[in-house]
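Yeah, one chain of the complex is gone here, protein chain that is, but the others are all in their spots.
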Amino acid sequence: MIVITSNQISEEQVQHIVSEIEKEGLQAHVSKGADRTVIGLIGSVNPKLAEHLRQMKGVENVVKISKSYKLASRDFHPDDTVIDIKGTKIGGGNLVVMGGPCAVESAQQIDEIAQLVKAAGGQVLRGGAFKPRTGPYSFQGVGVEGLIMMAEAGQKHGLLTITEVMTPEYVDICAEYADILQVGTRNMQNFDLLRKLGTCGKPVLLKRGFSSTYDEFLNAAEYILAGGNPNVMLCERGIRTFETYTRNTLDLSAIPVLQGLSHLPVISDPSHGTGRRELVEPMSKASVAAGADGLIIEMHTDPDNSMTGDGVQSLFPDQFAALLKDLEQLAPLVGKSFATAKAPASEFARV
Amino acid sequence: MIVITSNQISEEQVQHIVSEIEKEGLQAHVSKGADRTVIGLIGSVNPKLAEHLRQMKGVENVVKISKSYKLASRDFHPDDTVIDIKGTKIGGGNLVVMGGPCAVESAQQIDEIAQLVKAAGGQVLRGGAFKPRTGPYSFQGVGVEGLIMMAEAGQKHGLLTITEVMTPEYVDICAEYADILQVGTRNMQNFDLLRKLGTCGKPVLLKRGFSSTYDEFLNAAEYILAGGNPNVMLCERGIRTFETYTRNTLDLSAIPVLQGLSHLPVISDPSHGTGRRELVEPMSKASVAAGADGLIIEMHTDPDNSMTGDGVQSLFPDQFAALLKDLEQLAPLVGKSFATAKAPASEFARV
Amino acid sequence: MIVITSNQISEEQVQHIVSEIEKEGLQAHVSKGADRTVIGLIGSVNPKLAEHLRQMKGVENVVKISKSYKLASRDFHPDDTVIDIKGTKIGGGNLVVMGGPCAVESAQQIDEIAQLVKAAGGQVLRGGAFKPRTGPYSFQGVGVEGLIMMAEAGQKHGLLTITEVMTPEYVDICAEYADILQVGTRNMQNFDLLRKLGTCGKPVLLKRGFSSTYDEFLNAAEYILAGGNPNVMLCERGIRTFETYTRNTLDLSAIPVLQGLSHLPVISDPSHGTGRRELVEPMSKASVAAGADGLIIEMHTDPDNSMTGDGVQSLFPDQFAALLKDLEQLAPLVGKSFATAKAPASEFARV
Partner (left out) sequence: MIVITSNQISEEQVQHIVSEIEKEGLQAHVSKGADRTVIGLIGSVNPKLAEHLRQMKGVENVVKISKSYKLASRDFHPDDTVIDIKGTKIGGGNLVVMGGPCAVESAQQIDEIAQLVKAAGGQVLRGGAFKPRTGPYSFQGVGVEGLIMMAEAGQKHGLLTITEVMTPEYVDICAEYADILQVGTRNMQNFDLLRKLGTCGKPVLLKRGFSSTYDEFLNAAEYILAGGNPNVMLCERGIRTFETYTRNTLDLSAIPVLQGLSHLPVISDPSHGTGRRELVEPMSKASVAAGADGLIIEMHTDPDNSMTGDGVQSLFPDQFAALLKDLEQLAPLVGKSFATAKAPASEFARV
């Protein structure tokens, strides 16, 4: 860490800062510049000291040098994390596609869609049983029964399943039925939920908060990792900007940036990232070209009548299938292999 | 609701849209314009129909006319909500000041600060027992004991108390000890928490999500109101923008805007809204001049050694006292009365 | 256009609005809803009337149905604009790559780089002679001599040239020497400059303002088109968001969105869009996968010593060449042909 002083600081104030640093068992290196003095700290600085120094007289700024996340950082874990779920590998050189409806609506609906996802070459079935909704009067999901319907559809068609969990008390039941638990964008900093997921025993797909920086995103992942769960996927799903034509602005630079800063797989969500069906195909391709380790895409057999009203961003089944065909061509050009799940359906039986 | 068609739509497609609307028992008014046709819907439109229409062939856009929140809207509740807590009135022509540390650290600390808040003319003691922190390695609050310490300090000095609740399972215990429950910015759309607060029996101060629109903010309030709790305060605490010099950009226009759209009291938080001590005083005054119904301000006896490191935005006690003196002069100029809590200390006894 | 009334409006106020509309020779269609009345206007509405209505008593909102740009809109020009410059076609099914340094520094530098751009398969040489700089003490470009150096290098190596023009008085001289004139992000709404470019006789690459919406962007293009110049390219170059790790957030959704709203070619600038060399390659590929009609990329033989200090986002020549090889594979997968300029060098002679 570095302390930058104002151009008015006295020698006495510098000495006071140095003594505060040394009191904490750290070394202080003082460099006097033309109009400012800079004091470097050697050793592990706790955040309280950082703030204390920032507030001392004569201090203009304090600059962190080390990152506040460790387990999520590639600095300390140079190799890619590869998450192996029943034989499907996420991360490394693999491309994974997760498809399905915004919400599970009925056993028949999810079964039908699972069959289509599998036929198109997808490896994971997505679907929400509990839905976060902006207003209290909207459809809020079918609940636990939806979890069961989705687990059965996944098992029958040989697909992994992913579902969103919104509150700590539902983590256990979701972990019982789904292969991957998803944290939604509004919950990226629901710290109690993150802590609970650290011990849930299932891989977690963590969506970026719609106004969260990369640094905050990786710190949120750190909560889960620090709890003992190493299987975290990062998901870029669009950020809020001044542009309102698209529902969000899908930040594809996040893909190579996060892959540089972290070893965790990075998934792209072009459905929520754009909020418009006609943009899902080009942005899916762009995501893969940018190096994404996977995609999570909304697909619905009857999007115009979806219960959540999110159908506007759902692909029709034939669009989904055509897209995955194109991705098979595209993936090798960026060094990715796109292979459907190899495990026999029996492996998908719920333990 | 209004459906706007593309300039390519056929007469047949228009008729199809009209029949879909009438199927739901609503009337459709068709207006043919120079290059577009507009179809107005008469009756209460459910969101599913809205989305269905948006996705039909020939439809370019669907514009909501009615607001999605009702209970929070001034349309249906023209008079200001005034929340009366043990004789202290929030809303209407009153100005309330809530002061205290970011986090409760010890019984002595909170008692000392409570005494200072009261002496300066504040009516509510703020303090966090559970702290939301960006990274998992930071101080996370002293927990339930902190609630008890704060309740005792409030009771002793004749102050109401407010504390943040982060997860549904802690609502009951917080409601037992505190007079007002606070929802933090990261939890504005933690819908399970909002629902739980709808039945908690205590007034709630709801902070605006740091990237939430006024509309989303009022919809979040609607969750609490719809649960049966009419005592909600809205709190502007700064939004995230491209400017990083300040921690957030305090959006003071939110004060008159929200007071226009809603009947709920609007509180300003210049401490988190700026993240810089030297800005708290001018932005507190600006908040009151803009018409705020109250302020929530961080104050600490030793901010440079606060346990959360948020001391950088905390006022010193003498700054807090001087500010409140100035507010006494300012409040009447904007039609507000700033009076300390009139209730005898006995009323503050926990039931 | 549609006028939406408040829920308090009287019948008399509605009639007053209607008469104001009819006074302008337009028809008004009144639809009474459950709690609001909606008034549709038939005919071409001038902006003054729109504002007048918005401010009338009882009016809550006014919604534009038609777009304010016409010439830039695909509604009135369904086919792609293809700009043919000396045999190189931009738009339609072609992919164009523009490469070169941030600033022209010397005749030798630009000649050397032109040779490398050509060898790699690029069709256009980019380079700034006049540089917009945030502070007054930075290098501001070599001026008119730079234009001459670049024209000579382009002519020698059979490349088109593009350069930025910052002020109306330099349009003529830039148009004399360069094949394409570029409007920088800070000048997207420099309306005097746009007007002047409408009559300059050369194609224009218009960069999106770093905080401009799609609508404002297309209105800025409209200024040039309305002046009589049909050869405008739109360039997405990153927008300003809360994320500061990247210099800007490259908004790749802009590519399919703008191609949908407009018939003009859309170019992507991953260099300024990210501000980081290591992101240029993945974001170039992502841009092409998203459907871009071209790329504008900074390349420098000695980026660490570039005079503008923008070298941090410039590719090395070998990176540039390797990227273009990869794009040759990628382009056909998204229906684009990537062909180097076919014109003989003689055609590049300045007239």
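Residue numbering begins at 1 within each chain, and the chains themselves are lettered A, B and C in the order written.
By our rule, contacts are C-beta pairs under 8 Å (C-beta built on N, C-alpha and C of every residue); 3 or more make two chains touch, one makes a residue touch a chain.
Computed from a prediction, not measured in an experiment: that's the story for all the values here.
*Asks:* Could you tell which one of A:22, A:75 or A:278 touches the chain left off the display?
*Replies:* A:75
*Asks:* In the whole complex, not just what's shown, which of B:39, B:283 or B:297 touches the removed chain?
*Replies:* B:283
*Asks:* Could you pull out which residues of subunit C are in touch with the chain that's been left out?
*Replies:* Output for subunit C: 47-48, 50-52, 54-56, 68-69, 132-139, 166-169, 186-187, 189-195, 210-211, 216, 219-220, 222-223, 226-227, 240, 277, 303-312.
*Asks:* Residue by residue, what part of subunit A touches the chain that was omitted?
*Replies:* Within subunit A, the residues touching the omitted chain are 2, 4, 7, 29, 31-36, 38, 40-44, 63, 65-66, 75, 211, 240-242, 244.
*Asks:* To test your reading of the contact rule: which positions on subunit B touch the chain that is missing from view?
*Replies:* Subunit B touches the missing chain through residues 211, 213-215, 239, 241-246, 249-253, 255-257, 260, 273-274, 278-279, 282-283, 285-291, 326, 329-330, 333-334.
The rule is simple: only the chains that are shown with their structure count from here on.
*Asks:* So if I look at the partners of subunit A and the partners of subunit B, which chains show up in both lists?
*Replies:* C
*Asks:* Taking all residue numbers at the subunit A/subunit C interface, are over half used by both copies (same) or under half (different)?
*Replies:* On the two sides of the subunit C and subunit A interface, the residue numbers are mostly the same, over half being shared.
*Asks:* So, what's the distance in Å between the C-alpha centres of subunit B and subunit A?
*Replies:* Taking the mean C-alpha position of each chain, the two centres sit 28 Å apart.
*Asks:* Distance between subunit B and subunit C based on Cα centroids, please, to the nearest Å.
*Replies:* Result: the chain centres lie 40 Å from each other.
*Asks:* Residues touching two or more other chains, restricted to subunit C: which are they?
*Replies:* 211, 241-242, 244
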